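Left out: one protein chain. Kept in place: all the others.
Which chain is which? They are A, B, C, D and E, in the order written, and residues in each are numbered from 1.
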Amino acid sequence: MANHYKFECLNVSVSPEGVAHVEISRPQALNAFNTKTWTEIGQCFTQFKTDGDVRSVVLSAAGRMFTAGLDLKEAMTGALGKPHDADADVARKGYYHRLFILDFQSAISAVESCDKPVVAVVQGGCLGIGIDLISACDVRIATEDAYFMVKEVDIGMAADVGTLQRLPKIVGNDSWVREVCYTARKIQPQEAHSVGLVSSVYATTADAMRAAFDMARTIAAKSPVAVVSTKHLLNYSRDHSVREGLEYTAIWNSLAHNSHDMAAAIMASLKKQPAQFPKL
Amino acid sequence: MANHYKFECLNVSVSPEGVAHVEISRPQALNAFNTKTWTEIGQCFTQFKTDGDVRSVVLSAAGRMFTAGLDLKEAMTGALGKPHDADADVARKGYYHRLFILDFQSAISAVESCDKPVVAVVQGGCLGIGIDLISACDVRIATEDAYFMVKEVDIGMAADVGTLQRLPKIVGNDSWVREVCYTARKIQPQEAHSVGLVSSVYATTADAMRAAFDMARTIAAKSPVAVVSTKHLLNYSRDHSVREGLEYTAIWNSLAHNSHDMAAAIMASLKKQPAQFPKL
Amino acid sequence: MANHYKFECLNVSVSPEGVAHVEISRPQALNAFNTKTWTEIGQCFTQFKTDGDVRSVVLSAAGRMFTAGLDLKEAMTGALGKPHDADADVARKGYYHRLFILDFQSAISAVESCDKPVVAVVQGGCLGIGIDLISACDVRIATEDAYFMVKEVDIGMAADVGTLQRLPKIVGNDSWVREVCYTARKIQPQEAHSVGLVSSVYATTADAMRAAFDMARTIAAKSPVAVVSTKHLLNYSRDHSVREGLEYTAIWNSLAHNSHDMAAAIMASLKKQPAQFPKL
Amino acid sequence: MANHYKFECLNVSVSPEGVAHVEISRPQALNAFNTKTWTEIGQCFTQFKTDGDVRSVVLSAAGRMFTAGLDLKEAMTGALGKPHDADADVARKGYYHRLFILDFQSAISAVESCDKPVVAVVQGGCLGIGIDLISACDVRIATEDAYFMVKEVDIGMAADVGTLQRLPKIVGNDSWVREVCYTARKIQPQEAHSVGLVSSVYATTADAMRAAFDMARTIAAKSPVAVVSTKHLLNYSRDHSVREGLEYTAIWNSLAHNSHDMAAAIMASLKKQPAQFPKL
Amino acid sequence: MANHYKFECLNVSVSPEGVAHVEISRPQALNAFNTKTWTEIGQCFTQFKTDGDVRSVVLSAAGRMFTAGLDLKEAMTGALGKPHDADADVARKGYYHRLFILDFQSAISAVESCDKPVVAVVQGGCLGIGIDLISACDVRIATEDAYFMVKEVDIGMAADVGTLQRLPKIVGNDSWVREVCYTARKIQPQEAHSVGLVSSVYATTADAMRAAFDMARTIAAKSPVAVVSTKHLLNYSRDHSVREGLEYTAIWNSLAHNSHDMAAAIMASLKKQPAQFPKL
Partner (left out) sequence: MANHYKFECLNVSVSPEGVAHVEISRPQALNAFNTKTWTEIGQCFTQFKTDGDVRSVVLSAAGRMFTAGLDLKEAMTGALGKPHDADADVARKGYYHRLFILDFQSAISAVESCDKPVVAVVQGGCLGIGIDLISACDVRIATEDAYFMVKEVDIGMAADVGTLQRLPKIVGNDSWVREVCYTARKIQPQEAHSVGLVSSVYATTADAMRAAFDMARTIAAKSPVAVVSTKHLLNYSRDHSVREGLEYTAIWNSLAHNSHDMAAAIMASLKKQPAQFPKL
């Protein structure tokens, strides 16, 4: 299988079982997010959406920490949005800056909208934009040396690429969410585990990676119609009333239930044998 | 009190205090859900809505497991929706199949929309549609031999009668929710307890049933206006913004506060005596 | 700094660092909420919104309990809404009573809409309206003698000033939320902690107050633009889809990113020095 | 074709082309709506939804006027909702009365949710509930002796089975809508035509009926998949943002485009020949 | 009846029948809107909401034009929001300016939220904020010398106190709405009539006033419960789906139907006699 995923800041590979591995790889810069990095994340996960060979994804980062957050040196050059002139009319600057933020958000949201489940593995620090990113993943696991900081408030801004939208909806403890968003304090992995930010904590990165790939392979072996539908419907339902979620599900499944997978899976289930499912 | 609740797959009784007991009873089929079963659940809880004699409900299942999930044998006969012809135009099949799913959803949602609090007791396995059903209940308790599986992905489909809508809103750990929905893995009762899927775990079914009835009787002794209003408003507010929830509550209570119950309850509270409340 | 905050039922002070302290002070009545009390809470937090000297808030209560709940004696005089005549047309009574509830709700919601983070400290009992109030705060901490009761059902009504809207969204355990709302049972501080109703439990009120002020001072030292934006966007995002939350954030930050605070904070961060931020 | 539509207050027939005719028939009572009438309307249109033999509908009324509105004599007996006791607790009465209104609304909304286009023909007076009913239809035509009154305000109530929801969305003149809702004044057919309440005005009932059946037959000859989808999507889109409407349409058509009808219709269109479409 | 409505920029009187007349009265400044003017409009209509003596309202303006729009001289002094310093941090200025806009919007929206129908009479020019204001009224009538301009784009801004929200929802011609909003061109009264911006056009101001008061008196003679409910529900329904509008209406009317007005009105209707309704 040729690798159609060539990036500068990401290492991407896809296993024969359909598990893609995305490794953020700017370890020399502590995986700080420059524009290149998030642009490539957007491109990579958008490509996953229509790549039937990809059935589930493991997202990790190279080096001693997951990410130091936004690349502050690039941010200071102000290459954000269009009018580079510091004296430019603020409404004009703001208009283009808004479009810039929307692009940034869209890249991170591609992780969510790719419809393939994504398991994130966090080792070392995961700061600022790192929280925005893992909040857009499906499952999060960490190593014992991991720590987390909703760092944006410390650079004078409100997080704007997903943390404030998604973190409160993935962790059922609003008192905790607000405290860590207002104070930017360090969160230890056990604390992250106890509030549900991560599903499990492993002693070493190797252990965590092994667990992540095990889970991803398990998912990749299921019917891709069932898996993709489940992720899509979970995301839709999070953002709608139960009633609207049910109605959207009904129309979605009136199509999906015509898949051969369902009969194959039921038959396999009745015979207590494994089933094979063609790619999406 | 005559029993107006005669069903094939359910045993239903109502106590003088106003506690209804609904027991799913197809133990020989491990309480697998055929069309009859969920149709009767819909009918039963719809009837509860206008039955003033019912103030709270305990829902349990007979035999060694809560439910094995969807009745796969019936499902394989394809009696889902209208055109029975396998060669039928897919748009026509889909149109009727969507109506079928909406009916199924509506039956399960009757548990939620009946406005009387429902306490579910889970013993043994609770698979697939079982999760959809208990997610529509108010309080869930389990026995030590209980286990849970969001099984749908293993029959090649996305859960479509409530799990994907309600489970993430009753459990504040999205990483966990997604993992169990994508992998269909077995969930032990203590794990279910720790994420909040169940409120408590009891050694035996007898203990769990006793606890459920205690809670249901406590609720049944309160003002039914207050209890029914509380359930109704919790459900409305889950699906709306805080502001819309408050405004709906204001108009609801501008009526409900005219009830005699409120004065009676305040008086009893000031006198530190129990109050009696007429049925709804 | 002159104190512009003179109230009958509240003691209010603002520290030089920008931490306001609001103390509910009707200890002789166990801080029961009469109309005066909630009216003043509304006025006080509304004033905070446009007071640049206030950057964060600690909310506590004087005496041996946080609050006994609604002032039942006042409630029994029926001074709720306009037509005092018991025989008045129920639609007319209801119209004005609805406006009364909306006013009450609005006062409590001022805690949320003031845009400055609020840390609540609960000692002793916190009943009924007390739960509505602390649910509108950002962070909740308690002492070991604290206990909580969603008491409204025991006075024959559904909670109508915020508990049913906010509690399920701050605690990720719906089975627990519904149980305590239907039964009005006593909740111990450790239980409140384990479900996430409170972030931490301290041995004494003094310890809890110290922790609250530490947190509030930490927040007050951050950029007020960043902090206020974070609270505002968390509230907006709770009530909207992720997509709508992101879009609102983009337009909000296209303005906020023009603040001097961001450059100052980034520079300080790069130099590893503390930054000073002017008041809002 | 046997007639499965036997009602007391309605005459219903279905033509071989698939045009159903529903005639409200209580001329001796000026077609005043008693409970029987609207209950049957709900039943009839619900049945149409799953009856493939029905492709479009003409709705008219027998006698000299379309309807005099609500049957006031029945209304005065107060048979609305459950507790018949005038002294019943107002919250209890209100609870059941709300369910009664929801049932009434649901019956009228069945005209909208049946998914088959409905052409209403109005002759003589169309008062009160008559406006609610025709607002739930797709196309409205009138005779020159027709007149309309949003009469509810004159019986001391706000219209509650659809007029206030639908009328402002079918007529693009809010100043006019509000005037006629507040004053209950008589609307002449030409005025109804000029604001778009009706699409056309005919000299005689016979002319209007002929025009209605012509339109209904034209619709019945189209692909029922296309027609039903169009009505369903128009209704969904009215109640959602353009973006949500488009997304729902995409999932709907990803199923519907698999229909044989589309290829048949395109082929017929390219060959400039008529196509035949099997029933839904 | 004492006049509780004393304002600087408004003349307000209330007739014995319950018709309030609000006259904007800064004719020397062509009724240009300074802060005082819109603040008083907010106060006046907020007071109407709880004043049972007011059942309907006529809104007009003194002098030769309805309003020249925003008072540009005041606007140029920049007294908008808090930090008066031109060099103030733009995020801080923006924060307070947003609160200023919200206050302005809230004043204009009071016309809508007062629940009493408002008939606007426009003579001479109605520019900028004038359109925002009349769009918040229920019924609009004009004189032959009236003209309208959505003027904001000509002062370099998008209309922000209601025109862009309400105008497209009161006029069913989006092509026209957008043209006049982008070009700020003059709209003649007949054109305003033909698109439905105004309900009728009268030769003289006296004629228009007479028509407005006739309509207002007609409305004031109806059951105030029915009228207020109708306005409230029309506004709610405009902003919600048909389904949500119906459900809100059901709970609203489950209260309102307990009013004595309904029985009185039905009885009067059956006896063909006028009914008298006590004030709200």
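Keep this in mind: a contact is a pair of C-beta atoms (placed from the backbone, for glycine too) under 8 Å apart; a residue touches a chain by one contact, two chains touch by 3 or more.
Just so we're clear, the structure is a prediction, and the values are computed from it rather than from any experiment.
K.L.:
Could you tell me which shown chains are touched by the chain that is not displayed?
P.N.:
Taking every chain of the complex into account, the missing one touches A, C, D, E.
K.L.:
From the list E:A20, E:I131, E:V171 or E:A250, pick the residue that touches the absent chain.
P.N.:
Among E:A20, E:I131, E:V171 or E:A250, only E:V171 touches the chain that is not shown.
K.L.:
Which of these touches the unseen chain: C:Y5, C:F148 or C:W252?
P.N.:
Considering all chains, including the one not shown, the answer is C:W252.
K.L.:
Give the residue, chosen from D:A75, D:L102, D:A256 or D:L280, that touches the chain omitted from the document.
P.N.:
Residue touching the absent chain, from the options given: D:A256.
K.L.:
Considering the whole complex rather than only what is displayed, give the residues of chain D touching the chain that is not shown.
P.N.:
56, 117, 138-140, 169-173, 196-199, 215, 218-219, 222-223, 225-227, 229-234, 237-238, 241-243, 245-247, 249-259, 261-267, 269-270, 275, 277
K.L.:
With the missing chain put back, which residues of chain A would touch it? List them for me.
P.N.:
The list for chain A reads 49-50, 82, 89-92, 94-96, 99, 225, 228, 255-261, 278, 280.
K.L.:
If the missing chain were put back, which residues of chain C would it touch?
P.N.:
Residues touching the hidden chain, for chain C, are 248, 251-252, 254-255.
Definition applied: only the chains that are shown with their structure count from here on.
K.L.:
Please find the path from chain B to chain E through touching chains that uses the fewest steps, and give that number.
P.N.:
1
K.L.:
Show which chains lie in contact with chain B and also with chain D.
P.N.:
Joint contacts, listed by label: A, E.
K.L.:
If you tally contacting C-beta pairs, which comes out ahead, C-E or D-E? Let me know.
P.N.:
Taking the two pairs in turn, the one with more contacts turns out to be D-E.
K.L.:
Got the chain C residues that touch at least 2 other chains?
P.N.:
90, 94-95, 169, 171-173, 196, 225, 238, 255-259, 261
K.L.:
If each chain is a node and each touching pair an edge, is that a line, ring, star, complete or other?
P.N.:
Chain contacts: none of line, ring, star or complete; other.
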